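I am attaching a structure below and will ask some questions about it afterwards.
Removed: one protein chain of the complex. Kept in place: all other protein chains.
The chains carry the letters A, B and C, assigned in the order they are written, with residues numbered from 1 in each.
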Amino acid sequence: MTVRFGLLGAGRIGKVHAKAVTSNAGAKLVAVADAFEQAAKDLSAAHGCEIRTIDEIEKASDIDAVIICTPTDTHADLIERFSRAGKAIFCEKPIDLDVERVRQCLAVVKETGATLMVGFNRRFDPHFAAVRKAIDDGAIGDVEMVTITSRDPGAPPAEYISRSGGIFRDMTIHDFDMARFLLGEEPVAVTAHASVLVDKKIGELGDYDSVSVILSTASGKQCVISNSRRATYGYDQRIEVHGSKGLAAAENQRPVSIEIANGSGYTRPPLHDFFMTRYTEAYANEIAAFINSIATGVKASPSGEDGLIALALADAALRSVKEGKTITV
Amino acid sequence: MTVRFGLLGAGRIGKVHAKAVTSNAGAKLVAVADAFEQAAKDLSAAHGCEIRTIDEIEKASDIDAVIICTPTDTHADLIERFSRAGKAIFCEKPIDLDVERVRQCLAVVKETGATLMVGFNRRFDPHFAAVRKAIDDGAIGDVEMVTITSRDPGAPPAEYISRSGGIFRDMTIHDFDMARFLLGEEPVAVTAHASVLVDKKIGELGDYDSVSVILSTASGKQCVISNSRRATYGYDQRIEVHGSKGLAAAENQRPVSIEIANGSGYTRPPLHDFFMTRYTEAYANEIAAFINSIATGVKASPSGEDGLIALALADAALRSVKEGKTITV
Amino acid sequence: MTVRFGLLGAGRIGKVHAKAVTSNAGAKLVAVADAFEQAAKDLSAAHGCEIRTIDEIEKASDIDAVIICTPTDTHADLIERFSRAGKAIFCEKPIDLDVERVRQCLAVVKETGATLMVGFNRRFDPHFAAVRKAIDDGAIGDVEMVTITSRDPGAPPAEYISRSGGIFRDMTIHDFDMARFLLGEEPVAVTAHASVLVDKKIGELGDYDSVSVILSTASGKQCVISNSRRATYGYDQRIEVHGSKGLAAAENQRPVSIEIANGSGYTRPPLHDFFMTRYTEAYANEIAAFINSIATGVKASPSGEDGLIALALADAALRSVKEGKTITV
Partner (left out) sequence: MTVRFGLLGAGRIGKVHAKAVTSNAGAKLVAVADAFEQAAKDLSAAHGCEIRTIDEIEKASDIDAVIICTPTDTHADLIERFSRAGKAIFCEKPIDLDVERVRQCLAVVKETGATLMVGFNRRFDPHFAAVRKAIDDGAIGDVEMVTITSRDPGAPPAEYISRSGGIFRDMTIHDFDMARFLLGEEPVAVTAHASVLVDKKIGELGDYDSVSVILSTASGKQCVISNSRRATYGYDQRIEVHGSKGLAAAENQRPVSIEIANGSGYTRPPLHDFFMTRYTEAYANEIAAFINSIATGVKASPSGEDGLIALALADAALRSVKEGKTITV
C-alpha cells in the first residue's frame, strides 16, 4: 500500500515534511496547497507534485492523508474539515492555542473516527527514543526524576512572539510532551518561574524568555525543565532521566564533531544551529511513523489528546507564574 | 606566622581537617578534643598533637583557632564560647538547625568581633571555583540560569535522618549556598517539590528523599536544584551556569578515568563514592583559606551570614512544599 | 545542467551510489547494468531507472557519466573503455591491484582527457573534511605528526581475503590516502610491521590481519597507521593531526549517542557497525563532488594518480614487512 499525501502549507516545515514523504518508499506526495503561489510552485517543482487548493485536496479521491503546516490559527478548522473528509491527518503542534477550541476539535475527530497525529517531533529523535527504550528495557529501574534542558539559539522576532501564545505554549510545550513521554505518568502539579532576561521587547509583549518549571506526578516523580530563548553555543537540547537503578541521558548533537587543541584548551564546534538541522532524522522518523499507522492501523501517536494535555500543562505553568503558586492539573 | 589549631571533634570530618591543618605550612595542630577517648587518641597518634578537653582548648594561650566538627546541636554554643575566648572559628555547617538560634549566635560573633568561617566546602572545589572565576572573568556575560545537580550515592540511616533537620537543611543547604555563590544575587523566591521515592522509612520520619527546587532573584535570574538520596553510579555533583554570552559547566569527577570498549559499548568507571573522596582538594583549600584569612586579616568567607541565609532558604523550601506555593524570602 | 548517470554494478556499494545520484538535484540515474539480473531489477525498481548492458551504456548518447562498482579485476578495463567512450568516470578503489596495470590505465585516461575520480570516500566525511579545513585555516600550524586508527568490526571471509590483494591494498590503502590528504606532503619512506592475531585462516592465505605502519616525508613529517581486522566495539575510525600550533582530531561516530549510568559505570553504545552506516554522508558528498566537477570543469579529486600513489604505498608496506626494512618510495 502506498499512502498518497496532500501537503497543506509549503513553508519551512512543509518542505521538511515534503522531503520525508518523497523519501519514504511507502508514500507518495500527490499535491501541495499554499496561499503563496510561489511557495507552492517551488515545492511542486522540487518534488514533482501537483498544486491544488485546499478544497481540491479535501475532495480528492487520490489523496489518503494530509499534513497540516499552515498557520496555527487554521489548524483546528482544517483538522475538522479533513476529519469529515475521511483523510488521515498529521498536524503540526499546536492544534490551537485555546484549550477549549482543542477540545471541540478533538470531539469532531473522535466522532468521525479520523486518524490524527500531532507533530511532537522530538519523540522520534533517535537519541531521545533510545533513552525511552532504555527505560522500557528496565536499564534504569523506575523513573524518579527527569531533567530537560531546552534552549533556542536566539529569540524570535516580536511579530512571532505576539502570535505564538507565549513561551509556555510555543516552546515549553515540546518539553511538556517530552516530560510525559519520559515520566510515564501524568503530571498533576506544575510550578513555574519566568522572567525576561534576553530581550526586553518580549517582556513588553507580556511574554517571558527564560523559564524554569517543576512538574510532579501523583506517585511523586518529578521533572525539571529549563528554557531560554538564548544559547550562544547553538541549539541546546538535552534530556536526563534518573531512575531507581541508574541514569539515562542524551547529550547534545553536533553537525561536526572534531576537536582542536592548543594553548587555549580543547575546543569542539558549536551545536546545531536550530531544530531544522538538529531534528532532521526525527522529522523523517515522525512521518514514517504516521505512514506506518495509516498502513497498519496502529493508533497514531502522539495523538490529539497528547496535544491537548501538553497545552493544558502550558496553561497551568502560565497560571503558576501569574499566581505565584503550584497549580494542580 | 603559624596559626595554632585546636580541633573539636575527631570523627570522620575532623580527620579530614586535621590532615588539612598538618599539611599546611602556615599552620600547626596543637590539640584535639573528643568525647570519645579512642577517637582523640587515634587522631593524636596520627598527627602528633596533644589531647585536651574543650575547656582546656578554650583557655589555652598556645591556640589561635578552632575547628568545630562536633555534633550539630553543639555548634552554636561552641561558636559563642570560642568567640568570647578570642579564637578564630571554623565551624562545619550548619551553625544550628533553627534560624533564630543562628541569629543569636551570630550576634555574639559580631559583638566579640570574632573571625567565623562556615564549612561550605564546595566553594573551594577547584572545578566549581573555576566556573566562578570564568563568570568573574566575563567569559559567559551576565548570569541568567543556574542548574545544580546533587545526588548522594545512597540514603543515610534513619538515625541520621531524624537528627539531620530534613533534606533541605542537611543536603540541599549546600546547593543553596552554591546557588548564591554562582548567581551573584540573592534569591527572593523559592519553590520546591518534594517526595519519597528512595526509602519509605524516610517518609515515615516526615522527611523527603527527592526534591526539585527553583530559586529566583529580584532581577529574574533563576536556579534549578535537583537532589536525590540515591545515585547508583556514584556521588553526582554537577553545576552549570548559563549566561548572556555563554555557558560554564563543571562535570562530575572520577577517581579513575579509563574507558573500556567492547560489544556492549564504551564504559567508564563510576564516579567518586562520596564527598570524602570527591571533595578532598576542596577540604584542603577551605582550611587554607581559613588560615589565610587569619594570617592576613582578609574577611573569612563563607561567613556566618552565609550560613544563615542558606538555612533560611532551606526553611523556605520546606514551607513551599508544605503550603504548595512559592515562598518569598 | 543535469548529469546523466549509468551505474555499473548494483551490489552493496552500487546501491549506495544510486541513492546518492537520485537524491542529488543536479543528477539523474538513467540506467543500471549488472551481471546478476535480479540485482539490476531491484535497483531499477527502487530508483525508476532502465536496465541496460554495459555495451549499451558505453554507446548511449543520454549518459554523461558512469559509476564503476563492479569487481576489482574489471575496473581498469572499464575505465579504459569509458574513457574512450567520452564518459566521465567515477571508479571505486582500487583501479587495479597491480601498479603496472594502473599505470597503463591512467595513460589511456590521460590520452583521452577523460574525467576520472577514485572512490576514496573518507576525504568527504564531514568530520575528516573539517580536520583538513582546520589545517588549511592555520588552526594547528604546520602539520608534524598524523595518527590514523582504522579497525574493522570483524574479519572478512576467506574468499574475500584471497581476492582482496591483501590487507595493505584492501584496507590500509584508505589510510594511505588519508595520510596523504592530511600530511600535505608525499611520503617518501614506509615501514610496516604485520602479523596474524585475529584469524589464522588469514595467515594461511598469506595475508595479515593486524598492521602498524609509519610513513615519513622528505621534510620529516610522520604518520602512524594502526589497522586491525577486529574491533568488538564497532567500526573504529579516528584521525589525529599534530601540528606546530596545536592538534586537530576527529573522534569516532555513533548511531545513537546516549549514555546509561549505573553501579557498573557510564556506558555509551558501540560505534557504527561498518562503513555503510559510518560513511553515509561521505558517500553522498563524494558523488556530489563528482557531479560538481563534471558540471563546473573543476578537476575531479581524488584522481587516478591518487589511486596509483596509495597503491604504491601499499606495495611498499608489504615489501617492508617481507624485507624487515624501511622502503623508500
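Note that in this section a residue touches a chain if its C-beta (ideal position, glycine included) is under 8 Å from a C-beta of that chain, and two chains touch if they have at least 3 such contacts.
In this text, all values refer to a predicted model and were calculated from it rather than measured experimentally.
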Visible chains that the absent chain touches, using the contact criterion stated earlier: A, B, C
Option touching the unshown chain, where C:S44, C:T147, C:Q253 or C:T267 are the choices: C:T147
Touch criterion as defined above, residue of C:F90, C:F128, C:Y233 or C:Y266 at the omitted chain: C:Y233
From B:G26, B:P126 or B:P157, residue that would touch the chain that is not displayed: B:P126
Omitted-chain contact residue, chosen from B:I95, B:A134 or B:I327: B:A134
Touching residues (missing chain, whole complex) on subunit A: 232-233, 261-270
Residues of subunit B in contact with the chain not shown: 23, 25, 46, 126-127, 130-131, 134, 139-140, 245-251, 253, 255-263, 269
Residue ranges of subunit C at the interface with the undisplayed chain: 142, 144-145, 147, 149, 151, 189, 191-193, 195-198, 210-214, 216, 219-224, 226, 228, 230-233, 236, 242, 244-247, 324-326
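We adopt the following convention: only the chains that are shown with their structure count from here on.
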Copies subunit B and subunit A - interface residue numbers shared by over half, same or different: same
Rounded Å distance, subunit B centre to subunit C centre (Cα mean): 57
Contacts with two or more other chains, residues of subunit C listed in rising order: 261-263, 269
